[in-house]
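So the structure is just underneath, and the comments pick up after that.
Here the complex is missing a single protein chain, while all its other protein chains stay put.
For reference, chains read A and B in written order, and residue numbers begin at 1 within each chain.
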Amino acid sequence: MRTNDVILQFTAKIVFFIIFFFSIHIFMAGHYTPGGGFVGGLLTASAIVLLVLAFDLKTVRSVLPINYTYLTAIGLLLALGTAAFPMLLGKPFFTHFFDYYNLPLLGKQSLHTAMLFDGGVYCVVVGVTMTIIQTIGEDE
Amino acid sequence: MSQVLYIFIPMLAAIFVPFLYKSVKNIHTGWFVLAVPATLAIIYATYIAKVAKGEVFLAELPWIPSLDISVVSYLDGLSLLFSLLITGIGSLVVLYSIFYLDKHKEKLHNFYVYLLLFMTAMLGVVQSDHLITLYFFWELTSISSFLLIGYWYTRDASRFGALKSMIITVGGGLMMLGGFILLYLMGDTYSIRELIAMAPELMQHPWFTWSLVLILLGAFTKSAQFPFYIWLPDAMEAPTPVSAYLHSATMVKAGIYLVARFTPIFAVSELWVWLVTGVGLLTLFWGSFFAVKQTDLKGILAFSTVSQLGLIMSLLGAGAVAFHVNGAADTVFKYAAFAAIFHLINHATFKGSLFMIAGIIDHETGTRDIRKLGGLMSIMPLSFTVAAIGTFSMAGLPPFNGFLSKEMFLTAMLSLQNFDLFGFDTWGVLFPIVAWVASIFTFIYSFYFVFHTFSGKYKPEQLPHKPHEAPIGMLISPMILAAFVVTIFFIPNIIGDTFVKPAVYAIQPFLYSAPGDIDIHVQAWHGLSPELFMTIGIVLVGVLLFVALPKWQGLYNAFPRALTLNNFYDKIMLGLDVGLNRVSRLYMTGSMRHYLLYMFSAIVVIVIGTLIVKDAFTFTFKGAAPIHPYGVILIIVLICGTCIALLAKSRLTAIIGLGAVGYTVALFFVIFNAPDLALTQLVIETISVALFLLAFYHLPKLGKSEERIRFQVNRAIISVAVGVMVTLVALSAHSQKLVPSISKYYEETVYSLAGGGNIVNVILVDYRGFDTLFEIAVLSIAGIGILAMIKLRMNRKGKAHENK
């Protein structure tokens, strides 16, 4: 899959960042507008896939040295931990907490434990998708 | 409460055995284990005095209260006697095993865990007053017996024997469970005591006979009665301590226990008397007759155990006669139950010691084949003494305890011919005759066992090891048992008053008001009675036949192999195997497509069938959303994409077709107001296509479909049927909305309760967070699966055969 398409590689670099930041936005905004952990994670993954297509796995790996299986595990733990945390406080499994804060610069924002859970989902989706792509791509 | 816990002490102790085995290498694990049965034996011994007075002890531990199931420990004469046997013989067997099993070569932790498990199971069987827990422990004994027989699991014979015993005893156990459930339905209680109290009413019930037969099947399979005895000889593959413990002293007596325990309920039935007595007597004869044929020391003992169990069984049957005789307590029938229990004790002592001797001979000479043995008397004098005591007792000679119980047995059988109910007046005369003949054979195989091993010609060249006397530790247990054999002969009435009478009282509670009322006095000498003449006859004929044994032993080989029960069992097992294999092969073709075909057909039949039966198909245009102009275009694109995927001849075209369908679906989500879905679907579709392309080089080319026409037609029919079914379901679902959507709740609470705006996302992370949690788990599993398939390739090796 080694190509030397300069234009593709150049564009891919820029588009990667666009998609990546868009995905973060989508993920963050998910609670109020369309988006969320799934879409965010998939978009991030697709951004990385774009890099993989434009360069190759080795290059991408050296640029983004992430162990995706660990990322999956972290995501699962995060999600499970968020869900289980209320049990320590004597609340049922999966109780979420939220409140609104006035933060400087950002204005009125909500902070939400569901966000953490969604973060777990995000990590799992990125992790699994990239694990799949990477293992298939590496296999000869 | 603590009384219930005693039952579980061995099982709890078993938890520590593997750790002890691993950490303390220098001391044989058996020494630790020995403490368990020894302690329990002492604990149970403290009950003796009170139980002998007729007291009973009851303790209950709720297990599943909602189903009215609890573990009950009920100690009366009968269960106390068994508990003492289990723990007492258990201690001796553990002691023996310490010397029998090498601490370096054997997997002792397995052995002792199984053994302790068995102890709990057996204590549970004999103490449970609750039918269901009784069944539970009953099957647990079968399982631990299975594990112990298969202890040397690398041997074919061990596995075969283990499986055989398991199939037969567990099968019988299931029958028994059926009987128990019938009893529960009849009496509306699980408690055996309460059932006994309402015995007269139970008798009137139409299911009475059914439950009787089923429970007897359980007892007969466990106690190796004809024709189920065939598992016992094969169970001799177990290590000898196990044979001595499970397969002679305790587990096989569980059936006896069951019959004794249920006698007060079922004895009123004619069938019970006939079945128990008849089968017992037949087993007695059959076992003793074939014991003479055996060449394996343990084989002889196995058949002898079968035969002795038959003897006890027939005595219990005769004991049930007492329920039909007026004033039974004053007649001769009262002896039967007493003799049964008495012989049970005696049998445990002499047979236990004999098994241990067989183990010693095996251990010291390396063989159990009686044809190779002989002349060991001078080499192993102590073993010979113990063996002689055991066998003479088994043969029914004085001054050993077997003589006493044999005399009582003959008394009971003789009295049966005077019994004038149920046709015993015509057939009853057969009973003493069969008993007498069987006793002759018992005499022969007893002598065969001891004299062909210890006297005769010494054949050192045929023995794998050079024989010498066993270490003293190994001899302690059999010597203790042999000491009992002799002692009981001289103090039979002490044993009778402390152990036998309370047990008899439990079997025949209607006849006596306290164990002390049983006026039986055991005597070695009771004049020139018919029993004595029978015994003299047994000895005379027995000696004659024994001397002539080499001349007629060959007759056994004339018995056709094809007609044996073992052959019958093998045929059944093989037939089941082959037959069921053939049946399942009819439809289990190994072809994935056939299975899929079954599944799809089943779905179609079930769903369409339900639609028709429930008259669920309705159709209306009402409430349908207006037709969207873009929608129509998308439908056309979708169908085109599907057709491309369906008819594509090349990989690329097919993948593109699928991709087209996927993107169209995403557009559908757009026009149907599902932005989250549209986004997700778009990205997924992109990644999927990338995935397909990545894997593209690895994928096979699409070949032309060369199908047989018949399958093609089936395939087409099924796919059309599925399509039609889905359409019908979709139409019906649209046309009848029985309840309003629950989404209203989400819409109302999404901001106030969950603090969010995007309902779909809030459902995912909050309302239905569980779904999402499991979903990401599934996703991770898929990822790990893929990783494993590619990174962790199995090296292809032929698997090692488990036989060494």
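By definition in this document, contacts are C-beta pairs under 8 Å (C-beta built on N, C-alpha and C of every residue); 3 or more make two chains touch, one makes a residue touch a chain.
One rule holds in what follows: contacts and distances are computed from a predicted model.
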item: Protein name as given in UniProt for the chain not displayed, "3-oxoacyl-[acyl-carrier protein] reductase", "Monovalent cation/H+ antiporter subunit C", "Sulfite dehydrogenase (Cytochrome) subunit SorB" or "Potassium-transporting ATPase KdpC subunit"; value: "Monovalent cation/H+ antiporter subunit C"
item: Displayed chains contacted by the hidden chain, counting the whole assembly; value: A, B
item: Candidate in contact with the missing chain, chosen from B:N418, B:T589 or B:T610; value: B:T589
item: Which of B:A219, B:I480 or B:L764 contacts the chain that the document leaves out; value: B:L764
item: Full-complex contact with the absent chain, from B:I149, B:L475 or B:L677; value: B:L677
item: Hidden partner interface residues of chain A, rising order; value: 32-34, 38, 42, 125, 128-129, 132, 135-136
item: Sites on chain B contacted by the missing partner chain, in the whole complex; value: 589-593, 596-597, 600, 621, 623-628, 631-632, 635, 638-639, 642-643, 645-646, 651, 654-655, 657-658, 661-662, 665, 668-669, 672-677, 680-681, 684, 687-688, 691-692, 695, 698-700, 702-703, 705, 707, 715-716, 718-720, 722-727, 729-731, 733-734, 737, 741-743, 746-747, 750-751, 757-760, 763-764, 768, 771-772, 775, 778-779, 782-783, 785-786, 789-790
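Following the convention adopted for this analysis, only the chains that are shown with their structure count from here on.
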item: Gap in Å, rounded to a whole number, between the CA centres of chain B and chain A; value: 54
item: Chain A partner contacts - residues on chain B that touch it in the complex; value: 675-676, 679-680, 683-684, 686-687, 690-691, 694-695, 698, 754-758, 760-762, 764-766, 769-770, 772-773, 776-777, 779-780, 782-784, 786-787, 790-791
item: List of chain A residues in touch with chain B within their complex; value: 26, 30-39, 42-43, 45-46, 49, 53, 69, 72-73, 75-76, 79-80, 83, 94, 96, 98, 100, 110, 112, 114, 117-118, 120-121, 124-125, 127-129, 131-133, 135-139
